[in-house]
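On to chain A.
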Amino acid sequence: MTKDLSTWLDTLLDELQGIEVRRKSSRRIRVDVQPDALPALLELLRGRASYVHLSAISCVDWIEENEFELVYHVWSYEIGSLVSAHTRIARDPGVYISVYDIYTPAAFFERDIHEMFGVFFEGSPDMSKFILTEWDGPPPMRKDFDSEAWVNAHFDFQDYQPDWLKEIEAKGGGVAVRPDEQRFSRRDVDAS
Partner candidate 1 sequence: MTELIKTPRTGETLPVKAGKRTNPLANVFDELVRFAQSRSLFMLHYCTGCGAIELPPSMTSRFDMERLGIQPMVSPRQADILLVTGYVSVKTLKRIILTYEQMGSPKYVIGICSCTVNGGMYWQSYATAKKLNDYMPVDIYIAGCMPRPEAVIAGLRELMENIRQGKADSWKDYYRHYDHYLGHQQRLFGETWQTPTDVIAEARHYGLFGPDTLGTHTALLEQHQRPLEALEMKVDIPELMARR
Partner candidate 2 sequence: MISDLAVPNLFVAQAGQLVLPVVLPLLAAFLMQPLARVSTALARGLGPLVLILCAWITAQLWIQLGDAPFTLAIGGFAPPLGILFYADGIALLFALAVPVFALLFWPGSESGGGAGADSRPGSDQADRDQAARRDALVLLLVAATTGLALSGDLFNLYVFYELAAVASFGLVALSGTGRAQVATFRYLMISAFGSVLALAGIAILYMQTGTLNLGQLAQLAPETLNNPIGSAAFALMLIGFGVKAELFPVNTWVPEVYAGAPARVSALLAGLVSKLAVLVIVRLLVLIFPQPEAAQMLLVLGVLGVLTGEFAAWRAKDFPRMLAFSSIGQLGIVFVAFSIGGEIGLLAGLAVALHHLIVKSALFGLAVRWNGSLEALAGAARTSPLGAALFVLFALSLVGVPPLPGFWAKLTVIVGLAERGTPLDITALMSILLVTAVEASYLFRVAIRLYQDNPDPVARHARRDLGVSALLGAVLVAATLGLRPVADVLGAGAAQLGDRAGYIETVFPSHVAGKD
Partner candidate 3 sequence: MIELILMPLAAFVIGLAMVLMMRRIGARLQRRVGPPLLQPLWDIIKLHGKETQTSHGLIHELGIVMAIGGFVAAVTLMPLPGMNGLAEQGGLIALVYMMMIPSLGLALGVGQCANPNGSIGISRALTAMLAYDIPMVIVVFGVAFFYGSTSLVQIIDAQQAGGFATWGIAEMPLLAFAGLFAMQAMLGKQPFEIYVAPAEIATGPMVEMGGKFLGGLFIMQCFQLYAAGALYTLLFLGGGENWLTFLIKVFAVVAIPMSIAFLFPRYRTEDVVRLVWKWPAMIGLLGIAFLMY
């Protein structure tokens, strides 16, 4: 059975046009696919090759190429292998289609990606705030999000230099790298 299915998977992947299949190991297959073909691929994998479990959707921000890479990890319990379908979409406007109708758990991942990367999935049931309930900044996982600047703008830090520390420092011990030196960007902010 398992053998049949994996053979069937090979045939399936061979038949599809415009995809690139790379076998990373016996149980991992990487498939690169065009964005418009991805839903069809997932449909086939799920419906005809027993890949019923969507393990995760991950997102990579390729800021230089101005693209988001979305990786759909689907798992077959019967074949015992993981297919990672990679696709790239334009970073701007960052809109893609939801696979909620194929894999129901996708709603959860898509909502997460929308929150963290700002990718909008059309057709996903709920694109509202998920973890960052009061978040009003840009999506924080994007490469162009400056976490430190944001932290500096929203939080205060406190200074703590007790006398006993000074004594130790005078002896050459204590904190090796001063916080101010460590926080280079902060120093820049202070300078500017």
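As a convention for this text, contacts are C-beta pairs under 8 Å (C-beta built on N, C-alpha and C of every residue); 3 or more make two chains touch, one makes a residue touch a chain; residues count from 1.
On how the list was made: all candidates are chains of the complex that A comes from, given by their letters.
For clarity, every value in this text was computed on a predicted model and none was experimentally measured.
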Candidate number, among 1, 2 or 3, whose chain touches chain A in this complex:
1
Of all residues in chain A, which touch candidate 1 in the complex?
131-134, 136-137, 140, 145, 147-148, 150-151, 154-160, 183
